[in-house]
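Single-structure report; data block below.
The other protein chains are all here in position, but one chain of the complex has been omitted.
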Amino acid sequence: MLPRPTTHSKALGPGVAGPELAVATSAVLDRPPQPTAQRPLSGAQAFSVDPSLVESADGPRQHTQYPYVTGTSVLAVKYAGGVMLACDTLGAYGSTKRYKSLERIIRVNARTAVAAGGEISDFQYITRLLEELATDDYRTDDGIELGPREVFSYLTRVMYNRRGKMDPLWNSLVVGGVEADGTVFLGTVGMIGTHYTDSHVATGFGAHLARPMFRERQSDDMSEADAEALLRDALRVCYYRDKQSINKFQVAKATGEGVAIGKPFALETKWDYKAFAAPTKWAIGAW
Amino acid sequence: MSGIGTGYDLSATTYSPDGKVFQTDYAQKAVDNSSTALGIKCKDGIVLAVEKLVVSKLLVERSSRRIHNVDRHAGICVAGLLPDGRMVVNRAAEEASNYKSFYGEPIPGRVLCERLASYMHLFNLYWSMRPYGTAGLLATYDEDGPALYLVEPSGVAHKYHGTAVGKARQAVKNELEKMKLGQLTCREAVVEAAKILHKVHEEDGKPFEIEMSWICDDSGRVHQRVPAEVLAEAEAAAKAAMEESDMED
């Protein structure tokens, strides 16, 4: 069976599924299909892996098992009329604070913003996919744009598909925005395709450090100023306790008016708390 | 020499005794019979315009477009068979997005034009396919500034200061030659294009609408439809100019 191009295979991006040119030019121009890990000859290209192509003489491939340059937690909350996302601007190479001005929040279109933690190069690839989707909408020029919910759904499919191919995109993504009808959307998807929507989300270390604060202080009808204050407090806590973070942050807002990504800023910090001087004093079992 | 009835004009892979490929010429005919389209290169950008006959009052206004976005910095106006034109536009969009993903920057107009020309030329090489019955006016704005190209069914492509295709191409070209294209701004060109299209339409009097796009500094160097109010203004000016010239007659 010949691999049959489907429209979504193109939308899922080059190398993910299906042939690159969705419109076959003609039999004359078509090359015979070459099997790849992503596109085995079985024909079920979008949903299966050909094991013989994944495995080499050296055994199963392992280069997908570690991230290299990573970003840490992303925090986001809903508030009255929009979503606010925040994260620092570090790209860490292992424990080295290698790139200190990496912007990890992108604007997808007028209604949607995406932020990412995890492997930066994978996020840059995802950025390209999303750019292409936005360009497709622009090309069609019919006044229809992907809403945040659709972008979120798309990303969950991409992430799960790649995980299913044993070649995951090493990211935690946060999608926020406002639908055409004014509903506020916030969701997150992880590297293996797990996803959920909530009034507040935090990835990575933030899930432990920031979410307790969110549970206490966040409400969907809180003001923009309150939301920003909450995020700043949460960022500060994350910065105190997460060695993979730096004191340079960005906050982005997605509202009915559009997406605004703020300039990087630093937070006031205070390091002379007594508990900081003897960090293991109250932590039983620590050394 | 006419090829009709000689049997030398039935395939794109057949030469006539005097060295012509008639099928290519016939495909060009489909373009020549189509509604008129024109492109103008101005000092600050490109304007594309095309007339569309309104064949039924049941049609939704401004549907079935002839001008399409290819990428943010490029657009195509197709003359001839609309379905063929759409396929060429699809190909252009693919080329643009492939180039972008490979080189990380927008496809230069010159390259896009070349690739489209090669693509259309391909259909002149095999007996099993027919040449495209469409010609594309390509407007781009890249590092080298704005540029206007015309890609024809034969696979020939040229860069222009101003050109026209379709039924009234000769009349439009005459008008364009009278204008000082290098000194025009796009805003002025929009009005001029409307005037020309109204003028060449004077005789038949059939209902038609004008579709227009530009890519210039006013549009942020992004290819987009000319805003409705700008187009309406231009059409009003065109109609006023027509009446004026009628009075003089």
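For clarity, chains are labelled A and B in written order, and residue numbers in each chain start from 1.
Heads up, the rule we're going with is that contacts are C-beta pairs under 8 Å (C-beta built on N, C-alpha and C of every residue); 3 or more make two chains touch, one makes a residue touch a chain.
Definition applied: contacts and distances are computed from a predicted model.
According to its UniProt record, the chain left out of view corresponds to "Proteasome subunit alpha type" among "General transcription and DNA repair factor IIH subunit TFB4", "Cytoplasmic tRNA 2-thiolation protein 2", "Proteasome subunit alpha type" or "TBC1 domain family member 15". Looking at the complex as a whole, the chain kept out of the display touches A, B.
Within the complete assembly, A:Tyr154 is the residue of A:Tyr154, A:Trp170, A:Phe214 or A:Phe249 that touches the hidden chain. Touch with the chain that is not drawn comes from one residue among B:Asp44, B:Asp71, B:Asp84 or B:Glu211, which is B:Asp84. Residues touching the missing chain, restricted to chain B, are 2-5, 7, 9-12, 22-23, 26-35, 52-53, 55-60, 63-64, 80-84, 86-87, 90, 123, 127-133 (touch as defined at the top). On the side of chain A, touch with the chain left out of the figure occurs at residues 6-8, 11-12, 23, 26-27, 140, 142-144, 146-147, 149-150, 153-154, 157, 180.
The criterion applied here is as follows: only the chains that are shown with their structure count from here on.
Between chain A and chain B, the centres computed from C-alpha atoms are 41 Å apart.
Chain A meets chain B in the complex at residues 14, 20-23, 25-29, 128, 132, 135, 138-139, 141. Those residues of chain B lying in contact with chain A across their complex are 65, 68-72, 87, 90-91, 93-94, 97-98, 101, 119, 122, 126, 128-129, 225.
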